[in-house]
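The next block holds one structure in the form of structure tokens; read it before the comments.
A single protein chain has been omitted from the complex, and every remaining protein chain is retained in its original position.
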Amino acid sequence: MARGTAVSRMEPLRVVGRPLPRHDAWDKARARTLYAADWQMPGMLHGAVLRSPYPAARIARLDTTRAAALPGVAAVLTAQDVPNNTLWTDVPGQTSAVGRLRARLQVLAEDRVRFQGEPVALVAAETPEVAAQALELIEVAYAEQPGVFGPEEALQAGAPRVHEEGNLLARWQVQRGDVDAALGRAHVVVDQTYRCQFVDHAYLEPEAGVAWVDADGVVTIRVSTQVIEHFRDVAEVLGLPHSKVRVIAPYIGGGFGGKEDVTVEVFLGLLAWRTRRPVRMVWSRQESLLARPKRHPFILRYRTGAAQDGTLLAQKVEVLADSGAYAYLSALVLLYATVTAAGPYRTPHVAIDARVAYTNNPPTSAMRGFGAMQMVLGYESQMAQVARRLGLDPVELCLRNALRKGDRLPIGQELDTHVAVAEAAQRAWTALGPRRAPARPSHRIGRGLACNIQPYGRIVWLHDWASAWVGFETDGGVVIRTGVPDVGGGQASSLCQIAAEVLGVDPARISIHIADSALTPLAGTTTATRQLYMSGNAVLHAATQLRRQILEVAAQMLETPADRVDLRESSAVTTAGRRVSLAQVMQECARLGVPRDYLGTYHAPAGDPVDLERGGGRVFPDYTFGAHAIEVEVDTETGAVTILRHVACHDVGRAINPQSVEGQIQGGAVMGLGYGLMEEVVVDRGVNLSTSFAAYLIPTSLDVPDVESVIIQSGEGKGPFGARGIGEPPIGPPAAAIANAIEDAVGVRITELPITPERVARALGLVTDGDRG
Amino acid sequence: MPAVPFEYQTPATLAEALELLQPGAGDVRPLAGGQSLVPMLTLRLARPTVVVDLHRLDELRAVRRDNGILEIGALVRHRALERGEGLLNTCPLLQEAAPLIGNVRVRTLGTIGGSLAHADPAAELPAVVQALDGTLVIRSPRGERTVPAQDFFVDILTTALQPGELLVAVRLPILGPRMGSAVEEFSRRAGDFAIVAAVAVVELDSGGRVARARVALAGVGRTPRRLAGAEDALVGVQPSAETFWKVLAGRPLEIAPESDAHASAAYRHHLARVLTVRALERAASAASGEASR
Partner (left out) sequence: MTELRIVFTLNGERREIQAPAHRTLLHVLRDDLGAVEVKEGCGEGVCGTCTVLLDGEPVSSCLVLAGRAAGRDIMTLRGLGDGDAPHPLQEAFVTHGAAQCGFCTPGMILTAYAFLQENPQASRSEIRRAIAGNLCRCTGYTKIVDAIAAAGREAPPRG
């Protein structure tokens, strides 16, 4: 269970802070939840996508005649059938104050394909069988072109261009102090290059949706998505007014950033619009693994300088990322990397140079951690090596350098909330307890620590906002309407808890309706660890305003000043104990014409874009800090690594629902273990070799231990009741903690992910190429 | 994805099944547990004209013991092997190997015959059958023939089965006194195909030395391999991890692994050696446990 440090000045709460079962849990346990692919409509067609088998090619010929003639085929579409064949990858969900990302994507390829899996044509047919057959009847002749398959290759002079404007997509640079001079006078310099890999979100629910045109001519798309605001993208592509497209997000079977960009929405909109019939599209796992954007691989070069007592002097960091064939959100991912590159430490001299390049590899975009998580491998591996070289304990090194409230990040932002990294490091490390003994003589035990900093809330330049409508029914029950997609992290449920706290109503009497762009006030994306912060604050604001409204009425009914009336147990109660039910209060509100609802909008503190190279400033609203401690057992004969213990400690500000918080920490940490140990989308010259669950390995119950979560509640988060975001932070530390633990166990430093047994075996000198026995 | 449609037959007798499996105009495939064939159908990689579903053939589920030979019908499920149902418990090696196959659902439907006929080079049961010097029993309308395990696995996903032939049973010698067996598997995750697996069967003499050793490896080439040379060199040694290492260290293993996305050839070589020693050690220990009864 959660062990928290409640800051004593926090007021006691009734509902917030209790580990209540989530309201969607019963439906899920009884399998009543209808996910996107579970929806059926009469006369529904089945849609499918034809994709390029080549990573770089011109389309020499495309003939759909035979496919269109197949009985049961209702439509075959190519680029020329798309009214506006461009998807602008803008920052999804909001109007950007910074201007558009330079990110243009074709809905269907016109004359050129740039990655294996790029969509070329669409079909809709009466049955999935006919759709599959129709795809095979579409005749495409490709002329393969030279491509580039890594960012280093892509940035060489004369490299084939993926896009006309050249292969360098974006660059961020930060300079603080004089890094080279500081490295020159450092007592120890650790110079190391790290490589991390393409990975896939591997949510268990593949991309899916159903679209239809309703009686008012509104194209309605019920889709597994993290962003209902994509209705605007669909409208633009179809050439329709935005008000004529509606996106509904049911409960989704995992997102992790993979359903942040458009997936099936535009295809469904096109097919439904063309055929005027409902259309369902469900991607196969193999298609999803092939074609969906991945996490950015990074090449990280770190030069870290420290004084003899362990004080950090300098960090010189170079980041080179692979955007794959299209930009998507790469420029922003790189920004997150740049902001967090020096880790949660005070570092007077910092130089960061981060670049991302186009290649003909699978495109890369948002995935849990969004660039900040990859950096942990770099800065925490460096810290462990500095500690080792100086003979310092890793916790000691962390304490010596940890950021504190009031410090500034290298990008110039002052940290204006509690920074718990030092405490997290100590608590995680201590919680490992006594070192285990190895199970066999050939095994070695080791321990590693990794701390991290992860932003929550979106970049302040984006002027983020979220709305929520909270209202009472005449019987005193409560309804919440807000556009929050629920990806499984308890997003909707936490909002009910917040409203329940403020309005004094049992969460069981609160209904929440979410994620319908036509019917619920928009709340922005369920990404960037922002939803609890933003929608939580929106609901808190709306509920607080509503509370004020009805308290006035209740106070009159009870003939008591409003400040001596509380709301609890679905009643208004005076300090003396006299009460009136909320149902009665609602009747009185109706009689007086006092509204029983409130539409609230929370605006995140906004800022202007800052020039990182000249002083910088605030980029994110706030950050979540944490530390993981891992104990491993290494088999020195095979290189196999077993995780014996894993403690994950994060400052969550306030745990709205401690059980949900634990679940996020455990799930995120295990996803981080997968990233560290086994997950890799193997891409060979643009050809994806990991297009099945047999090949793409995610952790099973036997691969990971019980992750112990240790929750710090500093109370200073910017979310409701002082909460901070916790969706992304736990995924960052595990890979680095494993690498550090392995070095502790067997003295070898692994700098490339995933840390497979073979990599460890090679580092141990067990494997010689050309070994014939 | 939906499979490409096919004609589907469910014969009630072996004779009927054999007739249906005779090569004809199209591609005819037998269906046992379906754990290998059905995904190929739904990925549209396999497009047979006819699928002959064998599941009504109860005669292929028989398990018999004839003196020192255990005969296992081809449709006996991995789940039965895992649990040692009935006479299957006379072959503890099967109880040790079967749990390594796939996951619980694969074992509910998957069959020993299906696994052997599929001949994935990383599969456990082919190596088990080789290590035991088993015999594969094959039927066709022309009658029955047997093939020793050494000759049955010809190439990747290719066996000695000719078109129109059906694997109906496997015969495995039951281990006698002072004999022990063990499986050592290395996979990326539990339930995955082996990167490398070593199956060892050791017989000790009355002095506790190795009288005979058999080692079969999976994941080290296009087919499972017996280490004939190493086996000869093991005769007469005192069984211990150290001596086994010494015997294996000095010689090339008779394997030809290939590199793939999961592991390099060199690493497979290394694992083959490590796992062989571990399997021999445990098999010898089991053999001396048998001896002390």
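Should a chain be cited, it is by its letter among A and B, assigned in written order, with residues numbered from 1 in that chain.
Convention: a contact is a pair of C-beta atoms (placed from the backbone, for glycine too) under 8 Å apart; a residue touches a chain by one contact, two chains touch by 3 or more.
Since the structure is predicted, the reported quantities are computational estimates derived from the model, not experimental observations.
*Asks:* Of B:106, B:123, B:147 or B:266, which sits in contact with the chain we cannot see?
*Replies:* In the full complex, the listed residue that touches the missing chain is B:106.
*Asks:* From the listed residues A:15, A:124, A:138 or A:252, report the one that touches the chain absent from this view.
*Replies:* A:252
*Asks:* Using the touch definition from the top, which of A:62, A:698 or A:711 touches the missing chain?
*Replies:* Only one listed residue reaches the unshown chain, and that is A:698.
*Asks:* In the full complex, which of A:112, A:244 or A:285 touches the chain missing from this view?
*Replies:* Looking across A:112, A:244 or A:285, the contact with the absent chain belongs to A:285.
*Asks:* For subunit A, which residues lie in contact with the unshown chain of the complex?
*Replies:* These residues of subunit A touch the chain that is not shown: 19, 21-22, 24-35, 37-38, 40, 128, 201-206, 251-254, 256, 282, 284-286, 487-490, 659-660, 662-663, 666-671, 692-694, 698, 700-702, 704, 706-707.
*Asks:* For review purposes, identify every residue of subunit B that touches the missing chain, sorted by number.
*Replies:* 1-10, 31, 34-35, 38-39, 41-43, 51, 53, 55, 79, 102-106, 108-109, 190-191
In this text, only the chains that are shown with their structure count from here on.
*Asks:* Using Cα averages as centroids, what's the distance between subunit A and subunit B in whole Å?
*Replies:* Computed from C-alpha means, the inter-chain centre distance equals 44 Å.
*Asks:* Would you pull the subunit B residues touching subunit A in the complex into a rising list?
*Replies:* Interface residues on the subunit B side: 1-2, 5, 43-44, 186, 188-193, 251-253, 255, 261, 263-264, 266-267, 269-271, 273-274.
*Asks:* Using the touch definition up top, name the residues of subunit A that touch subunit B in the complex.
*Replies:* Subunit A residues touching subunit B: 127-129, 132, 284, 286, 637-638, 640, 678, 682, 689-690, 694-695, 697, 699-700, 702-703, 756-758, 761-762, 766-773.
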